[in-house]
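A protein chain is absent from this complex, but the other protein chains hold their places.
So, chain A:
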Amino acid sequence: MIRLDHLTKRYGATVAVDDVSLDIPAGAICALVGPSGAGKSTLLRLINRLIEPDGGCVQIGGAEAGTLPVVALRRRIGYVIQSVGLFPHWSVARNIATVPRLLGWETARIERRIDQLLDLVGLPPSLATRYPHELSGGQQQRVGVARALAAEPELLLMDEPFGAVDPVTRRTLQDALLEIQARTGTTIILVTHDVDEAVRLGTVIAFLSHGRLVQAASPAEMLRAPASAEVAAFFGGPRLGLRLLQTASAGERADFARTIAGEPVEAEAMLDEVVARMAAAGVTSLPVKDGQGRRGVISLDDVVAR
(Lines give C-alpha, C1' and ligand atoms only; values in the text may rest on other atoms or scores of the structure.)
Protein backbone atom coordinates (compact mmCIF):
# COMPACT_ATOMS: atom_id res chain seq x y z
CA MET A 1 0.00 0.00 0.00
CA ILE A 2 1.10 3.55 -0.73
CA ARG A 3 0.21 6.12 1.91
CA LEU A 4 0.57 9.84 1.31
CA ASP A 5 0.52 11.45 4.73
CA HIS A 6 -0.11 15.21 4.92
CA LEU A 7 2.25 15.88 2.01
CA THR A 8 3.06 19.54 1.42
CA LYS A 9 5.35 21.25 -1.08
CA ARG A 10 5.80 25.01 -1.35
CA TYR A 11 7.57 27.07 -3.98
CA GLY A 12 8.03 30.49 -2.41
CA ALA A 13 4.57 31.82 -1.64
CA THR A 14 2.72 29.25 -3.78
CA VAL A 15 1.70 25.95 -2.28
CA ALA A 16 2.05 23.38 -5.06
CA VAL A 17 0.87 20.46 -2.96
CA ASP A 18 -1.21 21.35 0.08
CA ASP A 19 -1.60 18.82 2.88
CA VAL A 20 -2.52 15.85 0.70
CA SER A 21 -3.34 12.57 2.44
CA LEU A 22 -4.32 9.55 0.37
CA ASP A 23 -4.13 5.78 0.74
CA ILE A 24 -3.68 3.79 -2.45
CA PRO A 25 -4.23 0.05 -1.96
CA ALA A 26 -1.75 -2.39 -3.46
CA GLY A 27 -2.70 -3.36 -7.00
CA ALA A 28 -4.78 -0.23 -7.57
CA ILE A 29 -4.51 2.12 -10.52
CA CYS A 30 -4.83 5.63 -9.15
CA ALA A 31 -5.46 8.37 -11.72
CA LEU A 32 -4.43 11.85 -10.60
CA VAL A 33 -6.58 14.39 -12.39
CA GLY A 34 -7.36 18.08 -12.13
CA PRO A 35 -6.81 21.36 -13.94
CA SER A 36 -3.34 22.45 -15.07
CA GLY A 37 -1.22 23.63 -12.16
CA ALA A 38 -3.21 21.58 -9.67
CA GLY A 39 -0.01 19.90 -8.44
CA LYS A 40 -0.48 16.47 -10.05
CA SER A 41 3.04 16.11 -11.42
CA THR A 42 4.54 17.64 -8.30
CA LEU A 43 2.70 15.08 -6.19
CA LEU A 44 4.01 12.27 -8.41
CA ARG A 45 7.57 13.53 -8.15
CA LEU A 46 7.30 13.78 -4.38
CA ILE A 47 6.68 10.02 -4.33
CA ASN A 48 10.00 9.05 -5.95
CA ARG A 49 11.70 12.03 -4.33
CA LEU A 50 12.69 13.85 -7.49
CA ILE A 51 11.32 16.60 -5.25
CA GLU A 52 11.61 16.58 -1.46
CA PRO A 53 8.47 17.52 0.52
CA ASP A 54 8.32 20.50 2.87
CA GLY A 55 5.97 18.59 5.13
CA GLY A 56 4.41 15.16 5.54
CA CYS A 57 5.77 11.88 4.25
CA VAL A 58 5.25 9.04 1.78
CA GLN A 59 5.03 5.45 2.96
CA ILE A 60 5.60 2.63 0.52
CA GLY A 61 4.76 -0.83 1.79
CA GLY A 62 5.05 0.37 5.39
CA ALA A 63 8.52 1.94 4.95
CA GLU A 64 8.87 5.69 5.02
CA ALA A 65 10.30 6.79 1.66
CA GLY A 66 12.15 9.72 3.20
CA THR A 67 14.36 7.45 5.30
CA LEU A 68 15.49 5.24 2.39
CA PRO A 69 18.58 6.05 0.28
CA VAL A 70 17.10 8.00 -2.62
CA VAL A 71 18.84 6.06 -5.41
CA ALA A 72 17.75 2.70 -3.95
CA LEU A 73 14.19 4.00 -3.54
CA ARG A 74 13.95 5.07 -7.19
CA ARG A 75 15.19 1.68 -8.38
CA ARG A 76 12.15 0.16 -6.60
CA ILE A 77 9.76 2.56 -8.32
CA GLY A 78 9.14 2.50 -12.07
CA TYR A 79 8.90 5.92 -13.70
CA VAL A 80 7.40 6.71 -17.10
CA ILE A 81 7.23 10.25 -18.50
CA GLN A 82 5.36 11.74 -21.43
CA SER A 83 8.48 12.44 -23.49
CA VAL A 84 9.48 8.80 -22.78
CA GLY A 85 13.13 9.73 -22.27
CA LEU A 86 14.63 6.61 -23.84
CA PHE A 87 18.42 6.86 -23.94
CA PRO A 88 19.13 7.48 -27.63
CA HIS A 89 22.64 5.99 -27.57
CA TRP A 90 21.38 2.63 -26.27
CA SER A 91 19.50 -0.13 -28.04
CA VAL A 92 15.98 -1.09 -26.95
CA ALA A 93 17.40 -4.04 -24.98
CA ARG A 94 19.98 -1.87 -23.24
CA ASN A 95 17.29 0.70 -22.39
CA ILE A 96 15.07 -1.98 -20.86
CA ALA A 97 18.06 -3.32 -18.93
CA THR A 98 18.72 0.08 -17.30
CA VAL A 99 17.57 -0.63 -13.76
CA PRO A 100 18.56 -4.34 -13.65
CA ARG A 101 22.07 -3.26 -14.65
CA LEU A 102 22.10 -0.56 -11.99
CA LEU A 103 21.07 -3.26 -9.52
CA GLY A 104 23.87 -5.50 -10.76
CA TRP A 105 21.81 -8.43 -12.04
CA GLU A 106 23.61 -11.25 -13.87
CA THR A 107 23.70 -11.00 -17.66
CA ALA A 108 21.68 -14.18 -18.22
CA ARG A 109 18.94 -13.00 -15.87
CA ILE A 110 18.84 -9.59 -17.57
CA GLU A 111 18.53 -11.19 -20.99
CA ARG A 112 15.69 -13.44 -19.85
CA ARG A 113 13.97 -10.40 -18.36
CA ILE A 114 14.33 -8.40 -21.60
CA ASP A 115 12.62 -11.20 -23.54
CA GLN A 116 9.81 -11.41 -20.97
CA LEU A 117 9.25 -7.65 -21.01
CA LEU A 118 9.19 -7.31 -24.79
CA ASP A 119 6.51 -9.97 -24.75
CA LEU A 120 4.67 -8.30 -21.85
CA VAL A 121 4.45 -4.91 -23.57
CA GLY A 122 3.59 -6.53 -26.91
CA LEU A 123 6.74 -5.84 -28.92
CA PRO A 124 8.43 -8.38 -31.22
CA PRO A 125 11.82 -9.75 -29.99
CA SER A 126 13.43 -8.47 -33.19
CA LEU A 127 13.10 -4.92 -31.85
CA ALA A 128 15.64 -5.60 -29.07
CA THR A 129 18.64 -4.53 -31.15
CA ARG A 130 16.99 -1.43 -32.62
CA TYR A 131 17.63 2.11 -31.45
CA PRO A 132 14.92 4.44 -30.12
CA HIS A 133 14.93 6.74 -33.17
CA GLU A 134 14.00 3.74 -35.34
CA LEU A 135 10.74 3.18 -33.41
CA SER A 136 7.29 4.75 -33.73
CA GLY A 137 5.95 6.88 -30.90
CA GLY A 138 3.74 4.06 -29.63
CA GLN A 139 6.62 1.57 -29.72
CA GLN A 140 8.84 4.01 -27.84
CA GLN A 141 6.20 4.41 -25.16
CA ARG A 142 5.94 0.60 -24.83
CA VAL A 143 9.71 0.41 -24.40
CA GLY A 144 9.42 3.16 -21.78
CA VAL A 145 6.88 1.06 -19.87
CA ALA A 146 9.08 -2.05 -20.24
CA ARG A 147 12.08 -0.12 -18.89
CA ALA A 148 10.05 1.09 -15.91
CA LEU A 149 8.83 -2.43 -15.13
CA ALA A 150 12.18 -4.17 -15.67
CA ALA A 151 13.18 -4.68 -12.05
CA GLU A 152 9.66 -5.68 -10.97
CA PRO A 153 8.91 -2.47 -9.08
CA GLU A 154 6.17 -2.51 -6.46
CA LEU A 155 5.01 0.86 -7.75
CA LEU A 156 4.82 2.41 -11.21
CA LEU A 157 4.59 6.19 -11.57
CA MET A 158 3.39 7.52 -14.92
CA ASP A 159 3.33 11.21 -15.80
CA GLU A 160 0.94 11.66 -18.75
CA PRO A 161 2.37 8.52 -20.33
CA PHE A 162 0.18 8.54 -23.42
CA GLY A 163 -0.20 12.29 -23.85
CA ALA A 164 2.01 12.55 -26.92
CA VAL A 165 0.59 9.75 -29.07
CA ASP A 166 -2.39 9.79 -31.43
CA PRO A 167 -5.83 8.75 -30.07
CA VAL A 168 -5.89 5.31 -31.69
CA THR A 169 -2.41 4.43 -30.41
CA ARG A 170 -3.36 5.84 -27.01
CA ARG A 171 -6.33 3.52 -26.80
CA THR A 172 -4.13 0.53 -27.74
CA LEU A 173 -1.55 1.51 -25.15
CA GLN A 174 -4.24 1.87 -22.49
CA ASP A 175 -5.48 -1.63 -23.25
CA ALA A 176 -1.91 -2.92 -23.11
CA LEU A 177 -1.39 -1.21 -19.75
CA LEU A 178 -4.55 -2.74 -18.29
CA GLU A 179 -3.43 -6.15 -19.48
CA ILE A 180 0.08 -5.68 -18.07
CA GLN A 181 -1.35 -4.52 -14.78
CA ALA A 182 -3.66 -7.52 -14.61
CA ARG A 183 -0.66 -9.81 -15.14
CA THR A 184 1.81 -8.10 -12.79
CA GLY A 185 -0.44 -6.61 -10.13
CA THR A 186 1.81 -3.56 -9.93
CA THR A 187 0.32 -0.55 -8.17
CA ILE A 188 0.14 2.34 -10.64
CA ILE A 189 -0.17 6.06 -10.01
CA LEU A 190 -0.86 7.93 -13.20
CA VAL A 191 -1.14 11.62 -13.98
CA THR A 192 -3.47 12.39 -16.85
CA HIS A 193 -5.21 15.33 -18.52
CA ASP A 194 -7.53 12.98 -20.35
CA VAL A 195 -10.82 12.43 -18.52
CA ASP A 196 -11.67 9.35 -20.55
CA GLU A 197 -8.27 7.87 -19.74
CA ALA A 198 -8.83 8.45 -16.01
CA VAL A 199 -12.25 6.78 -16.12
CA ARG A 200 -11.01 3.92 -18.28
CA LEU A 201 -7.83 3.12 -16.39
CA GLY A 202 -8.44 4.29 -12.85
CA THR A 203 -9.71 2.04 -10.08
CA VAL A 204 -9.36 5.18 -7.97
CA ILE A 205 -9.49 8.74 -9.23
CA ALA A 206 -7.95 11.50 -7.14
CA PHE A 207 -9.05 14.99 -8.08
CA LEU A 208 -6.62 17.79 -7.22
CA SER A 209 -7.21 21.52 -7.38
CA HIS A 210 -4.80 24.23 -6.28
CA GLY A 211 -2.63 21.60 -4.63
CA ARG A 212 -5.47 20.24 -2.50
CA LEU A 213 -7.05 16.83 -2.77
CA VAL A 214 -10.73 17.56 -3.47
CA GLN A 215 -12.06 14.03 -3.87
CA ALA A 216 -10.73 10.49 -4.10
CA ALA A 217 -13.16 7.79 -5.17
CA SER A 218 -13.82 5.09 -7.72
CA PRO A 219 -14.77 6.46 -11.15
CA ALA A 220 -18.43 5.43 -10.71
CA GLU A 221 -18.69 7.06 -7.26
CA MET A 222 -17.02 10.22 -8.41
CA LEU A 223 -19.30 10.53 -11.43
CA ARG A 224 -22.44 9.81 -9.39
CA ALA A 225 -21.56 12.15 -6.57
CA PRO A 226 -18.94 14.74 -7.57
CA ALA A 227 -17.75 16.54 -4.43
CA SER A 228 -17.84 20.01 -5.96
CA ALA A 229 -19.03 21.95 -8.99
CA GLU A 230 -15.41 22.00 -10.20
CA VAL A 231 -15.21 18.20 -10.16
CA ALA A 232 -18.56 17.94 -11.96
CA ALA A 233 -17.45 20.46 -14.59
CA PHE A 234 -14.16 18.60 -15.09
CA PHE A 235 -16.00 15.37 -15.83
CA GLY A 236 -18.23 17.01 -18.40
CA GLY A 237 -20.77 19.22 -16.58
CA PRO A 238 -24.17 18.47 -18.09
CA ARG A 239 -22.69 15.59 -20.10
CA LEU A 240 -21.17 13.95 -17.03
CA GLY A 241 -23.81 11.23 -17.23
CA LEU A 242 -22.36 10.05 -20.55
CA ARG A 243 -19.07 9.27 -18.80
CA LEU A 244 -20.99 7.22 -16.25
CA LEU A 245 -21.68 4.88 -19.17
CA GLN A 246 -17.92 4.19 -19.33
CA THR A 247 -17.82 2.81 -15.80
CA ALA A 248 -19.93 -0.33 -16.20
CA SER A 249 -20.05 -3.13 -18.77
CA ALA A 250 -23.04 -4.70 -20.55
CA GLY A 251 -22.52 -7.95 -18.63
CA GLU A 252 -23.02 -6.20 -15.28
CA ARG A 253 -26.45 -4.89 -16.30
CA ALA A 254 -27.77 -7.57 -18.67
CA ASP A 255 -30.62 -9.94 -17.88
CA PHE A 256 -29.32 -13.45 -18.66
CA ALA A 257 -32.74 -15.08 -17.98
CA ARG A 258 -34.03 -14.36 -21.49
CA THR A 259 -32.74 -13.46 -24.92
CA ILE A 260 -33.81 -11.81 -28.17
CA ALA A 261 -32.76 -12.09 -31.80
CA GLY A 262 -30.08 -9.95 -33.41
CA GLU A 263 -26.32 -9.35 -33.49
CA PRO A 264 -25.22 -9.59 -29.80
CA VAL A 265 -22.89 -7.18 -27.99
CA GLU A 266 -20.01 -8.60 -25.96
CA ALA A 267 -20.59 -8.68 -22.20
CA GLU A 268 -17.27 -6.81 -21.68
CA ALA A 269 -18.43 -3.90 -23.84
CA MET A 270 -18.90 -0.72 -21.85
CA LEU A 271 -22.35 0.86 -21.63
CA ASP A 272 -21.36 3.79 -23.90
CA GLU A 273 -20.77 1.26 -26.67
CA VAL A 274 -24.16 -0.38 -25.96
CA VAL A 275 -25.91 3.01 -26.26
CA ALA A 276 -24.00 3.73 -29.45
CA ARG A 277 -25.15 0.40 -30.91
CA MET A 278 -28.76 1.10 -29.86
CA ALA A 279 -28.67 4.56 -31.42
CA ALA A 280 -27.18 3.19 -34.63
CA ALA A 281 -29.77 0.41 -34.88
CA GLY A 282 -32.73 2.49 -33.64
CA VAL A 283 -33.64 -0.03 -30.91
CA THR A 284 -33.93 0.13 -27.10
CA SER A 285 -32.73 -3.39 -26.30
CA LEU A 286 -29.97 -5.62 -27.61
CA PRO A 287 -28.90 -9.25 -27.15
CA VAL A 288 -25.75 -9.83 -25.06
CA LYS A 289 -23.32 -12.73 -25.07
CA ASP A 290 -20.51 -13.38 -22.63
CA GLY A 291 -17.27 -15.35 -22.72
CA GLN A 292 -18.92 -18.61 -21.66
CA GLY A 293 -21.46 -18.37 -24.46
CA ARG A 294 -24.35 -17.32 -22.19
CA ARG A 295 -26.89 -15.10 -23.88
CA GLY A 296 -29.00 -12.36 -22.39
CA VAL A 297 -30.67 -9.01 -23.04
CA ILE A 298 -29.82 -5.46 -22.14
CA SER A 299 -32.38 -2.69 -22.44
CA LEU A 300 -32.06 1.09 -22.23
CA ASP A 301 -33.68 0.88 -18.78
CA ASP A 302 -30.86 -1.46 -17.65
CA VAL A 303 -28.28 0.93 -19.08
CA VAL A 304 -29.48 3.97 -17.16
CA ALA A 305 -30.44 2.05 -13.99
CA ARG A 306 -28.46 2.95 -10.86
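Annotations
We take it that a contact is a pair of C-beta atoms (placed from the backbone, for glycine too) under 8 Å apart; a residue touches a chain by one contact, two chains touch by 3 or more; residues count from 1.
Rule of thumb we're sticking to: contacts and distances are computed from a predicted model.
One chain of the assembly is not displayed; among "Cytochrome c oxidase subunit 1", "Paraquat-inducible protein A", "Electron transfer flavoprotein subunit alpha" or "ABC transporter permease", its UniProt protein name is "ABC transporter permease". From the options A:89, A:239 or A:258, the residue with contact to the chain not on display is A:89.
The chain that is not drawn here is touched, among residues A:81, A:231 or A:265, by A:81. Shown as candidates are A:1, A:15 or A:50; the residue that touches the absent chain is A:50.
Residue-level contact of chain A with the missing chain is found at 48, 50, 71-75, 77, 79, 81, 83-89, 98-99, 102, 131, 133, 147-148, 157.
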